[in-house]
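Provided herewith is a single structure, encoded as structure tokens, for subsequent inquiry.
Only one protein chain is missing from this complex, and each of the others stays in its spot.
Right after this comes chain A.
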Amino acid sequence: MAEQEQPTRPEETVAAASAAAVTGTTEEVVAANPLRDPRDKRLPRVAGPCVLVLFGVTGDLARKKLLPAIYDLANRGLLPPGFSLVGFARRDWADQDFAKLTYDAVKQHARTPFREEVWRQLSEGIFFCPGEFTDDGAFDALAMMLKEIDETRGTGGNYGFYLSVPPRFFPVVVEQLKRTDLAHGPAGAWRRVVIEKPFGHDLKSAHELNAITSAVFPESSVFRIDHYLGKETVQNVMALRFANNLFEPIWNRGYVDHVQITMAEDIGIGGRAGYYDGIGAARDVIQNHLLQLLALVAMEDPTSFDADSLRREKEKVLKAVQLPQDLSLSTARGRYAAGWQGGEPVVGYTEEEGIPADSITETYAAIKLEIANRRWAGVPFYLRTGKRLGRRTTEVAVVFQKAPHLPFSKDDTEILGHNALVIRVQPDEGITVRFGSKVPGTAMEVRDVSMDFAYGESFMESSPEAYERLLLDVLIGDPPLFPHQREVELSWKILDPIEEFWASQGPPEDYPAGSWGPASADEMMARDGRVWRRL
């Protein structure tokens, strides 16, 4: 004990600290920093000094999510002193204009209360670099600006580049970063690039996209954001499974009947016609969010929670995913038609602005997958997603088999369904357990009841936004919550044959907006003797 408390020799400290230089609070830094102690759990993980360069500052994502998340991080004391934010866009703006945009975004969308002193800390480090992506001069100016920021703000040459722009701009931006030598820092400094979905629209394009970034940035510096993985409940899946002894023994084909993973949205495509048409629900949602959820629910226990072990397990299970023989019987797709959604009349997909009348893009997709390993053989995983459904909800439901023998009369358990464990991802994060219980009274009547658990929200009424967690992880350089390129490719391998099959099937089946999807999806379940959970 006494020995442990001895601080490291100062000479060693200096050497080690320089070596670990300016990463965030990673393990090496903890070891090198005399003020950090693994037992000191109050000290939060704080990013090291750095600059975040944001491409596409005027987009919806930047205004509604990224800029507020940066403020919220600062408000929680998780950004380093000197943290700087550089906006890059095709606007004739000065620093103040970008600061104004940030200020408005923060005021309007930040989760935590506005505090003048936090804003002052943040606004000191806000810069703007005007220019086009094709303009060499603009990127030279950016490189110069970053160098200057290193000097005036002490950011130590650590830059994160957030590409909040459509993928078609990736090649030119990445090429510019390479040309200006911004992609590779001097020894001891890091350079990272953050990209958002879509990571391609099939295996081939995912390869191509990856070739662009990986030609310039090493895989370890590429952070692919899937904001679902930043959600507390999703991380709680791992706690639930691997910290408890209650669930794991039954988490297999011996007890599980099937698994349903759902992401339902009540909105239509909104203003995203240009992006959405030709992509569709499966590529937009199943390839990334739902298959990631499937991987977390179905994987074996990782040897540790570091990025490598975790990704390895996810890859293993994604590799084991198998498509059913006959895709016409085990997939369903639909397209919303005009109808009433939540009390309002809404138009159908083909009547949305910018959608061609002959579009065959689906807005609802349901697929059945199997996992060929010892734990899951024979247990179907049903994935579904759709727009303009009854309401917005995302959940993973593990549905258990019926009890092998019921020592009750048939009438008593007539309305008893399957036990289920439901992980509610959004909007109401938590866990629901569904089980049979006796109805009070003299008769032995058993019926299903639901028990909910929600860990409290944090102070500010809502739990930290997924983007806060993920941005912090980027700045610290902690990658477990970011899918690896191999996972992206494995997911496309699962989806590509389905997309190919669908492409030959003409337009999808219409379903009225506000309903729970096309009849074919219900038929698909009925063929297996199952039903979708009513959400």
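Note that a contact is a pair of C-beta atoms (placed from the backbone, for glycine too) under 8 Å apart; a residue touches a chain by one contact, two chains touch by 3 or more; residues count from 1.
One rule holds in what follows: contacts and distances are computed from a predicted model.
Participant: The complex lacks one chain in this depiction; which UniProt name from "Glucose-6-phosphate dehydrogenase assembly protein OpcA", "C4-dicarboxylate ABC transporter substrate-binding protein", "3-oxoacyl-ACP synthase" or "ATPase" does that chain carry?
Facilitator: Options "Glucose-6-phosphate dehydrogenase assembly protein OpcA", "C4-dicarboxylate ABC transporter substrate-binding protein", "3-oxoacyl-ACP synthase" or "ATPase" narrow down to "Glucose-6-phosphate dehydrogenase assembly protein OpcA" for the missing chain.
Participant: Can you work out which residue in A:Asp37, A:Asp181 or A:Glu300 touches the chain that's missing from view?
Facilitator: A:Asp37
Participant: Looking at the full complex, which residue from A:Gly156, A:Gly200 or A:Gly386 touches the chain that isn't shown here?
Facilitator: Considering the complete complex, A:Gly156 is the one touching the chain left out.
Participant: Out of A:Ile267, A:Met451 or A:Ala526, which residue would touch the omitted chain in the full complex?
Facilitator: For the chain that is not drawn, the touching residue is A:Met451.
Participant: On chain A, what residues meet the omitted chain?
Facilitator: Touch with the absent chain occurs at residues 5-7, 10-11, 13-14, 17-18, 21-25, 29, 33-37, 39-44, 46, 48-49, 74-75, 77, 80-82, 115-118, 120-121, 124, 151-154, 156, 451-459, 461.
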